[in-house]
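Worksheet for the structure shown next.
The complex appears here minus one protein chain, its other protein chains still in place.
Let's look at chain A:
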């Protein structure tokens, strides 16, 4: 077990900055989710920690030691790949034992450790199968077992659940978290699925164009995204911008958002209240209903405010009295408008 630190990590591919001076600490024993749109550099960051990517500048420290002179095979890392990368010609047990075999751990010790880790991932009796005889979820478990059997200092997961269907993905999220807790290993996890990152991680980091834009505990980042990009990327957000006045934020159409202290605020769709009659509170905006989307218990309203789309989510019954088209009122409780900075592109 060890903490990981990257300092000023920079990597350029031609004109593209895959990593741009990223500095980040990964706490010992923590579960860290790296999140970002495709091309944001999250996978490059993971591969730089593994040693597959040689940074142009900056360094990686594992357990306090710089590792730029340590080759991949000596970094004592466990890694689970998106495609699992199980060795097709070996049985499950031999796949899992690979890291032990190259370390010359033999005999009873080898067999015991393989058995223990297969029990941990609940594949105790599938040791003699070949990878092509396994389901997606089982392959995922084998890849996990193979990565942790050598007791690595860090576990790197590159979109490990993206190949699974939704139901299985949710089940494997729980499994992944349980295994990580039992082993207590520092885990860094790359995903583009924000829900997955929020569910699993103790801490998340959001990358955009090779830069780390925000990091922290998931709830804190979600509730206080600080900038418009993070607000929109992590969850959904309706953005309102205008000019700042003594009383609050004045929108271009003259409406006022009282109490706002920044030129832009974000409001989560679940906090937007829609009503046919004028609300009594201080926040009152007008909008047109464009579309109603029914999705079981929850409903979504797509509204239009001077050409800007606005989204509201609530229990479908709350939208029942609203007309299918026409002007309505928007409001939210004070404190639901999150101050954000306009993200530079």
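Keep this in mind: contacts are C-beta pairs under 8 Å (C-beta built on N, C-alpha and C of every residue); 3 or more make two chains touch, one makes a residue touch a chain; residues count from 1.
Just so we're on the same page, contacts and distances are computed from a predicted model.
The listed options are "OB-fold protein", "Spermidine/putrescine transport system permease protein", "Cell cycle protein" or "NADH-quinone oxidoreductase subunit H", and the UniProt record of the chain not shown names that protein "Spermidine/putrescine transport system permease protein". Listed residues A:42, A:146 or A:268: the one in touch with the omitted chain is A:146. From the options A:41, A:55, A:99 or A:248, the residue with contact to the unseen chain in the full assembly is A:99. Residue A:88 is the one among A:14, A:64 or A:88 that touches the chain missing from this view.
Per the touch definition above, the residue from A:4, A:77, A:265 or A:338 contacting the chain not shown is A:77.
Residues of chain A in touch with the missing chain: 50, 52, 72-79, 81, 83, 85-89, 98-99, 101-103, 146-147, 150.
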